[in-house]
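All remarks here apply to the structure that follows.
Shown here: the complex without one of its protein chains, the others still in place.
Chain IDs A, B and C follow the sequence of writing; residue 1 opens each chain.
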Amino acid sequence: MSATWGKKLKITVFGESHSEGIGVVIDGVPAGVKLDFDAIKAEMARRAPNGGEFSTPRKEGDEFELLSGVMDGVAEGTPICALIRNTNTKSSDYSQLRDVMRPSHADYGYRIKYAGFNDIRGGGASSGRLTAPIVFAGAIAKQLLSAKGIEVVSHILSVADVEDKRFETEITGEVINSLKGKTLPLIDGGKEENIRRVISAARADGDSVGGRIECAVVGLPAGFGDPMFESMESVLSSLLFSVPAVKAVEFGSGYAMTKARGSEVNDSWQFDKNGDVVTKTNNNGGVLGGISTGMPVVFNVAIKPTASIFKEQDTVNIATGENVKLSLKGRHDPCIVVRALPVIEAVAALAVYQFVGE
Amino acid sequence: MSATWGKKLKITVFGESHSEGIGVVIDGVPAGVKLDFDAIKAEMARRAPNGGEFSTPRKEGDEFELLSGVMDGVAEGTPICALIRNTNTKSSDYSQLRDVMRPSHADYGYRIKYAGFNDIRGGGASSGRLTAPIVFAGAIAKQLLSAKGIEVVSHILSVADVEDKRFETEITGEVINSLKGKTLPLIDGGKEENIRRVISAARADGDSVGGRIECAVVGLPAGFGDPMFESMESVLSSLLFSVPAVKAVEFGSGYAMTKARGSEVNDSWQFDKNGDVVTKTNNNGGVLGGISTGMPVVFNVAIKPTASIFKEQDTVNIATGENVKLSLKGRHDPCIVVRALPVIEAVAALAVYQFVGE
Amino acid sequence: MSATWGKKLKITVFGESHSEGIGVVIDGVPAGVKLDFDAIKAEMARRAPNGGEFSTPRKEGDEFELLSGVMDGVAEGTPICALIRNTNTKSSDYSQLRDVMRPSHADYGYRIKYAGFNDIRGGGASSGRLTAPIVFAGAIAKQLLSAKGIEVVSHILSVADVEDKRFETEITGEVINSLKGKTLPLIDGGKEENIRRVISAARADGDSVGGRIECAVVGLPAGFGDPMFESMESVLSSLLFSVPAVKAVEFGSGYAMTKARGSEVNDSWQFDKNGDVVTKTNNNGGVLGGISTGMPVVFNVAIKPTASIFKEQDTVNIATGENVKLSLKGRHDPCIVVRALPVIEAVAALAVYQFVGE
Partner (left out) sequence: MSATWGKKLKITVFGESHSEGIGVVIDGVPAGVKLDFDAIKAEMARRAPNGGEFSTPRKEGDEFELLSGVMDGVAEGTPICALIRNTNTKSSDYSQLRDVMRPSHADYGYRIKYAGFNDIRGGGASSGRLTAPIVFAGAIAKQLLSAKGIEVVSHILSVADVEDKRFETEITGEVINSLKGKTLPLIDGGKEENIRRVISAARADGDSVGGRIECAVVGLPAGFGDPMFESMESVLSSLLFSVPAVKAVEFGSGYAMTKARGSEVNDSWQFDKNGDVVTKTNNNGGVLGGISTGMPVVFNVAIKPTASIFKEQDTVNIATGENVKLSLKGRHDPCIVVRALPVIEAVAALAVYQFVGE
């Protein structure tokens, strides 16, 4: 386990899906910052399973208790610990899964790494539920960034083969506002119905679909990020790949640049009408040589289809040494992309705050 | 700057393109390990500009001096410092570039971050030349891995629109050997001529092309990688994005998985003929939940076209506040993909050794 | 705040004296280790205020709830979070102390550092109460060490001017056992009555006394500790100085060596009757060049008199800008040395496990 991350904000996550609780210790929130707990709860609600059409039928409020570090809603400067009790822990389902490995899940690696002593109920420490404390921490990071004029915003770039548009080079406040608070944030709102349909179809088939999330950090000045081992992209990608189901990360135009010539994709500099230095295009996604350029930091991630599906699959029983068939039961998300949006924003905020924080 | 990376092997890189020298301190090589310096030199030579058809006409031997940590070719257990003198440092070319920002280069971010005090000659600390010490360190990591039966191998997956095949699910020793020692390692050798042609064409036009490198870590047992913040993918991606020009990273099938349903891309487990637990496919690239599965760890990176091109470009002069035209001179690689191969392997080896090392 | 420490075991402490709770997240306990929670409770009880003659009249059970990482008493390999609720939090006493700085307490530094937003009730995060989670973590470290044949043991070396004997060069199992489980562990048991008397006298006067604790790590083989920045002494001292009231640390004969000549205090090597390499004396306290010698690692710490005394003291009122008199009320320990014993052992165990742990 590597439960601790960060420098300016140091966060430590604990818990398993079915332990007494899960939570996070956040060290480094500056003393005196008034925290907006309604905003934190709203972020938590975006991630929590709500029984809605894009979610597992399971409902978990993800209500948190503040154990330390906050007095009268104001950060004291000392570590903030938030505890989320695990309440919805029907564990009768899991006996079968002690020895039968779920395909595309972490089960086998965990079993080897932890010699079989890990708690497998609900996926244990590999459960997507562990992203709840990260969203809590990220919601604080977002507030700290917002106070510096930096906004983190994301939209669904695709679900299965339904594609949204990409961010434009300039990301206006209007675009940011149009995405905030939406369950299905899309630049091209016309795709909403298609996305609902493709997810519903997967659910109906006991199957799942994946997709992409594009995220932008807007308002970050030039000059942040460390060359070499802590490039802006290094720190962002490191956290993004901590999110379950993320299998790829592109900055800016990413793979598309590999098909083009330098003269086609180099981002030309220019003074804009305010005299600010900007680039005409943003193929590099706002980062050059690991350092922010002043343009929006733009990246997207690939979210694989939810590994848990109801269709019968081939797998192994470690105890018996046999190849077996597995049909998962229980409650699963047909598409994790929707609930992953606040998680991606959370880790983006944490990563960027690492560079701009006090 | 964040010049130090790692835990089991801790490496610290120093130098600028035109400083007295560049180098690396490597802390953590186990005492008593006999190092194969010919192998290290061979790796260095793969990266060094050699004036050949895929390289800048500039030649730099990248000869290193061992300052510490090695006696009679054997590691002492104390930090190994390797120094590479900068010899080919014609610096007359750079006066123009003090205030005129090269498009898609790190110039502007560096200028802001370092308040203009950074050495701009040859790109200073943002120079691709700084990958030489990383290749040195990576060559040692490769030897340490090889002693554990783990091989790191890569091939060109594409240059511009010329595509090689991907690795098969099983990566045999035969495939590994067929790629080693090649200037243009390709699974589909028939693409070699096309790749030469597309690079030559870009060079002839004073332009550049990008491409992709696919890399595999073969022989890594299941159970390595830390859940959450130091997932195998997190540590790999973090180092990969430290390499100049890398703009995207995919593990396994990456983005392709987002178009598919779970039932199509989940990697089924099975016992193979030796009784080992394997997956039938490897869409997850050998990592699940951040932990190795025992299958090859497979990923690919997008390398953008070399930013330095001879064609005239639009940019800004920071000192005069004017939009200007810039035509770069000097010696530049038309395609950095070929020389990037040993760098990608080096950081992959360093990342994996972080998990399996003593 | 720097709430996280360590590598093999990474511990993160949270909480303030009067927050909802305090606790610790311990990352790195190997999967499959059966933890002895009775032993942990016994260590906690040594530290907890019990209303006895060496303690404040306040009683706090320091009962902990395990939130994660343990199933059926066995470590899962994932982070263990232990939560201790703050129950005995009479906070009416503290309004006076918002602006009036207690002499020799952390109040003023905290006020400046946290701009007055820190929780001052009970000393907030600077409270000695925060050593309870450290004792919890240390009790686990002790069990992990014990399984490797390494014991951590301590005794009172002095209280005020009453002095115990120092450890002999050889520390036998008999000596170790004679000290374990004692409220007042002393090598020279004849000093027990004197110590009770000097503490009682201080209490009767509304005053306090300090003292020294000598601690030994027995059974640690030679070769542990890192030269240079993570010497055995560096890591031990770093943690020891995290314990409130510790003002000095000596290894082996420490200051006494500065009065002697090399020929008098150099520790000669010899083969003992078992053919083991030992030293005839242990003036260097089992560490040379930062590395363990195989002899017991012996050190002692100075614990200053409890800063909280009932006698009237001079101080300042920051709000009014006036020099004022202060008479503390409430419940305070006349001598913190006794309750500090398990804390010193805890941090010693954590420090040593850093080197010998998996």
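Going forward, a contact is a pair of C-beta atoms (placed from the backbone, for glycine too) under 8 Å apart; a residue touches a chain by one contact, two chains touch by 3 or more.
Quantities reported herein were computed from a predicted structural model and do not represent experimental measurements.
Think of the hidden chain as still there; on chain C it touches residues 1-5, 13, 101, 103-106, 108-110, 112-113, 125-126, 130, 158, 160-161, 202, 205, 207-212, 221-231, 233-235, 237-242, 244, 246-255, 257-271, 275, 277, 279-280, 283-285, 287-294, 302-309, 311, 313-316, 318, 321-323. The missing chain lies against chain B, touching residues 1-4, 10, 12-16, 19-23, 25, 27-28, 31-32, 65-69, 71, 74-81, 83, 113-115, 117-119, 124-125.
Everything that follows uses one rule, which is that only the chains that are shown with their structure count from here on.
With centres computed from Cα atoms alone, the innermost chain of the structure is A.
We define each chain's centre as the mean of its Cα atoms; on that basis chain A and chain C are separated by 40 Å. The centroid of the Cα atoms in chain B and the matching centroid in chain C are 47 Å apart. Residues of chain B in contact with two or more other chains: 227.
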